[in-house]
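Quick one: structure below, then a few questions.
Missing here: one protein chain of the complex. Every other protein chain is in place.
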Amino acid sequence: MSVPAADILATAVPVPAASAGEPGARRRGVLRSAEIVIPGTVLLLLLFFCFIWPLFGMVPKPVGGLLQTTDLPLFSSGHIFGTDIVGNDIMSRILYGGRVSFVVAAAVQVIGLTIGGLLGLVAAYAGGWLEAVLMRVLDVFIAFPSLVLVLAIADGLGPSEIHVIWALSAFSIPAFAQVSRAAALSLRDRPFVVAARLSGTRTWRIMFTHLVPNMLPQLLTFSLLGASITIIIEGALDFLGYGIPPPGASWGNMIASGQSYISVYPMLVVVPSLFLLLTTICLNLLGDGLRSRWGVR
Amino acid sequence: MTPKISFRPNTRKSALRLSSVLVATALAVSLAACGKSNSNSNTGASNAPKHGGSLTVLEGQGFAGNWPGLDPATDTDGAANMSYMDSIYGELFELTAGGKTTGDLATGYSFSDGGKTINITLRQGVKFSDGTPFNADAVVFNWKRDLTATCTCKPTFPPVQNTPPVITATGPYSLSIALKFVDAPFINALQGSVFNWIASPTAINKLGEKQFALTPVGAGPYTVVTDTPDSELVLKANPLYWEKAPDGSKLPYLKNLTFKSVAGDNQALTAMESGSAQAYEGISTPQLVPAFKAKFQVTAEPSTSPYNIQLNTKIPPFNNVKARQAIYYATNAALLDSSLFHDTYPVGQSFTAPAGLFYEQNVPGYITYDLNKAKALVQELGGLSFNLGTISVPTAISMNEAIQTEWQQAGMKVTLQSWDLTGLIGAFTGGKWEAMLQTAGAYDPGTGVGVCFRFCSTSPFTGVWDKKLDGMLLGAAGTTDQATRKSLYDQAAAYIAQNAYGPFLFPIAGYDVAAKGVGAPGLTSPLPVTDVNPEILWQYAYNNNNASA
Amino acid sequence: MTTTADAALPEVPLRPSPLLEVSDLRVTFRTRGGQVYAVQGISFTVEPGQTVAIIGESGSGKTVSAQAVVGILPRTAKVSGSIKFKGDEVVGRSEHELRDYRGRCVAMVFQNPERSLNPTMRIGTQIAEAIQVHLPVDKDEAHKRAVELMRMVRLPAPERRFFEYPHQLSGGMRQRVVIAIALACGPSVLIADEATTALDVTTQAQIMDLLMEIQQETGTALLMISHDLGLAASYAEEVMVMYAGKVVERAPTKELFAGVRMPYTQALLDAIPRIEAEPHVLLPVVGGRPPDLSEIPTGCPFAPRCPAVQQDCREQAPPLRQHEPGRWWACWHPYKKEPSSHG
Partner (left out) sequence: MNTSVSVQPARRPGGARARRLAGSPALRVSGRRLLAAIPVLWGVTLLSFLVLNALPGDAASALLGINATPAELKAFRIKLHLNEPLWTRYGNWLGGVVHGDLGTSIASPQSVASILGQRLPVTLELVIFALVITLVVSIPLAVLCARRPRGIIDRFNMVLSMGSISIAPYVLAFFLVIVFAVDLPVFPAIYSAPTSIISNVYQFALPSIILALPLIGFYTRFLRADLLEQMQSEDYVVTARAKGVSEWRILTRHALRNSFIGLLTIIGLNIATLIGATVIVEQIFSLPGIGQELLQSISNRNVTVVEGIVLVFGVAVVLANLLTDLAYGVLDPRIRHVRSRS
């Protein structure tokens, strides 16, 4: 898990939106440009296979595999990706595991966006001692080795999906708070905000009608990048023994438990890693595409 | 003996008894009472050991790979660190190939005062590696110090723990220890405990407790060069070592010996394949054994503690004997053995194992697998749903998953849970657990994580509170007469089966690996297991690949 | 200041080739939205020591032409026609050859002093760099020359200023540094691309006077690019008016302001607010918007906005011709009579 959560903030350091496109260039439809279409469709496909396909497809259950058919190799009959050491079908574990990984990633980003985003916005807008206090609290979470907190929460509350989500939010809330604070700070002194303040609009209205819409593009691209980081960190948690509890499946815990047999059954690790790699690449590409489209640095 | 494997950053075992709980899978070679030479022994390069080689040995991180300190008085991990302690301090009593406890630094022992007092005679003319003499006073000094250590990390030794014995030197090379009650397996239990290692008193007083733990001085075959706790221990041959090789030449064969902690079996495999290590003590992932076997000598450790499923008879659903019988009927140990471990374990019906004492494979009245009867019982009970727990070790977890599948076929609703060591202790002491996959039994059922540990009402980790069973088990440990111990243990096994207190599966133990041209008793040829891991006599270890002489 | 071929008046023979001769310069940009014809064929010459002003609205192609002359157009630009500097052709030179030409033969001063200097580098170093790029001098020599240049552009206490950073200087002083950089290797032509637009009026006058003094001292030709007709009137010897990538009128300053021929130029003149105009009178403004440079219109580009537009203006674009000695314009229906006297 050495992919740094906080430093994606750096690539999202707020710079006033780049000037409009070159004079005379037609504005391309957002969806038509390749940077967004390709990763978008691949992600939709993945989501479809993980969430919808098992409903009507003939995918066996991810647990309770037949003990007689353990450690089948790739492309064996009935099990495209083979079976693991307890006989569960790897294909179904990838699909159900994908569900868990996507749910965790999405939930962590939403929590980070709402709580972290709000904190950052309030800190930037309020300024003064409130900002100092909020930022110090956030510094504590950032200075605190987040892995300790995550391990402790997961270890303390016992591994389960909800606890993992809360544990991983310990990463996302401070990161989002910093991004939103930086973005809000750069917007706060902009003429249109000062004008709104001069015209007597109440602070809350200013925050939500003026600041938030301008910060959203940046926060959304940041959350896409954050989602890919979260999936990787969730995997790291399993790797250290505190992630989603077996026999439940998630890509992270499949990789983690697979590595004990990597020299003998490498596919146990390779297949989920490829899916993980594909998803994170798509998320990053989508993030980049949107970022260049919305002109966010 | 299997370390907690792979990356679970679990804690260091806190006591000898505990480590057998982590026993994962092994290839039990033969059913003979004491291990004969195993099938894939090192037939090839078993040429005579040469002097002067150097050997790097890997230790699994979850178990032996952690050693905060090597001072007998402050090393709670006694059993886990047996290899290091034996190499530095040697042993009073060691377990030889014949399965007999024989004297090493001690020469013999005898019981007196009805078994309550044990008299020990010591080898003469032995010196510590700092030149000071090894005598009865040194042993008494060490034993007293071990008992009165103030460090929070003081080791525990049950026979003497609650009732401090009287230890007196009865001569320059003889001493006696007076217990409050008769403890027949005392010498067997001594073998795996800190009392078996004697440190040089002068060195302790000179260096002080903290420094001594890092640079210990003993009378063993090696002395410490550098020690990075929990990572790397570099040793070199002790010039003053007393023991001679069978051909009269000086021991130890090796010039230097290094122990390195490794995160898991796979790391060990890659490390050995890349040549940065030549031996690995304790593989616990059976699926990797073929990969190791392809390039190295793999020796199965004799297995002494069978897996068993404990049922908590104090709370529902398993306070009802029918529910317990349903579990017996629904558990197909043979299928588990074949699907997960390719039919390599002798399925047994009692807490004893082929490599241990009093082995009894089939127990009269033991309920065997019958799916229909199991389903009928479950219907009769109106359904059965409970939680099955274990230690978070990959192999234990995958066994639980397989068991869950079997029981679900019988209509039971089973949820799985696993903890790290500290969490497991909390679960047991909390008393709310329903079913647990654990291990029971040891080389001598009376010691270590023996049968009483799992079935006597006095133990915090039992699921059974039955006075009659207590009587049998404590009685068996209370006499020194082997025949009566055997009959009492057989009665206990039958009683457990009759009351369906918890089915037994198969005994498991790890493997030891050594590169070709490397060997040591216990590493490449099996030695019986005391409590948890087999003892390796490092003074006889050799590595002919880089031996000079 | 001679004209191109089919001039009404006879060619003046045997003049030495002019310092800078631009003939039929065209620049088009390839962008995602298609081709943009920024400069659609302009021609002019600059003599040594002369001051020529190019006037036009933003988007008229004046800056692009200047950049073409200095050769710092971006890669997406396609340049055709010819730019001759002392007879040597510049268009088509390799990047390497252009590097020797820039700064040594032709230099440029930019509009925004705020951003034209590297904020994290001392101004002395930035000037010395300009010297060392072309002249084989060591650091100390370059240091001395840089201080000398700073004195030439009237920067106070140059020895101390050498070590300061751009943000420590005022806008005017920063523009003086940019001028110092431009004059580092004694270029023959100095292009001032709206050099004073970003400055307040008093500083503007100081900078323009400085440029004039330097022109006297060094004989450097000055090509002034601006949208401010007043500036051109008071400093330039000759004025060129550009519109939609073309030159629409050119004449010596006096004669131009004495009698404007091109309706567009007239509209520009009228748009300048006058002190003497009655108060609360709507400012006359040129209607409509500058043309879209990605389509070449038929007819005169100013036709849609021209008050004196007629049918033939829309059909055919009037060529630029020297209708009177030294006076060029491109209009079918130029103003004949003298407009209201001013300027």
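All chains are identified by letter, namely A, B and C, in their written order; residue positions are counted from 1 within each chain.
Rule of thumb we're sticking to: a residue touches a chain if its C-beta (ideal position, glycine included) is under 8 Å from a C-beta of that chain, and two chains touch if they have at least 3 such contacts.
If you're wondering where the values come from, they're calculated on a predicted model, not measured in any experiment.
S.K.: Who does the absent chain touch among those shown?
M.R.: Across the whole assembly, the hidden chain touches A, B, C.
S.K.: For the full complex, which residue in C:30, C:78 or C:115 touches the chain that was left out?
M.R.: C:115
S.K.: In the whole complex, not just what's shown, which of A:153, A:212 or A:290 touches the removed chain?
M.R.: Residue touching the absent chain, from the options given: A:153.
S.K.: With the full complex in mind, choose from C:80, C:168, C:234 or C:298 the residue touching the hidden chain.
M.R.: C:168
S.K.: Can you work out which residue in C:102, C:246 or C:327 touches the chain that's missing from view?
M.R.: Within the whole complex, the residue contacting the unshown chain is C:102.
S.K.: Which positions on subunit C touch the chain that was left off?
M.R.: Subunit C touches the missing chain through residues 70, 72, 74, 95, 99-104, 107-108, 110, 112, 114-121, 129-130, 133-134, 157, 160, 163-165, 167-171, 178, 181-182, 184.
S.K.: In the full complex, which bits of subunit A touch the chain not displayed? Write them out.
M.R.: These residues of subunit A touch the chain that is not shown: 1-11, 13, 18-19, 136-137, 139-149, 151-153, 155-156, 178, 185-186, 228, 232, 235-236, 239-240, 255-256, 259, 262-263, 269, 273, 276-277, 280-281, 283-285, 297.
S.K.: Which parts of subunit B are in contact with the chain that was left out?
M.R.: Missing-chain contacts on subunit B: residues 7, 9-15, 17-18, 21, 56, 58, 61, 65-66, 68-69, 71, 74, 76, 151-153, 156, 158, 209-210, 213-214, 226, 228-232, 234, 258, 260-263, 266-267, 270-271, 273-277, 420-423, 425-426, 429, 449, 453, 459-461.
Note that only the chains that are shown with their structure count from here on.
S.K.: Based on CA centres, what chain would you say lies at the far end from subunit B?
M.R.: If we average the C-alpha coordinates per chain, C ends up farthest from subunit B.
S.K.: Using mean CA coordinates as chain centres, what's the subunit B-subunit C distance in Å?
M.R.: Between these chains, centre-to-centre, one finds 92 Å.
S.K.: Per the centroid of Cα atoms for each chain, what is the distance between subunit A and subunit B, given in Å?
M.R.: Measuring from centre to centre gives 45 Å for this pair.
S.K.: Which subunit A residues touch at least two other chains?
M.R.: Subunit A, residues with two or more chain partners: not present.
S.K.: Can you list the subunit B residues touching subunit A in their complex?
M.R.: Spelled out, the residues of subunit B in touch with subunit A are 5-10, 264-266, 269-270, 285, 287-288, 290-291, 335-336, 339-340, 392, 394, 397-398, 401-402, 404-406, 408, 416-420, 423.
S.K.: Looking at the complex, which residues from subunit A come into contact with subunit B?
M.R.: Touch residues, subunit A against subunit B: 63-68, 70-71, 85-88, 155, 158, 239-241, 245-247, 256-257, 259-265.
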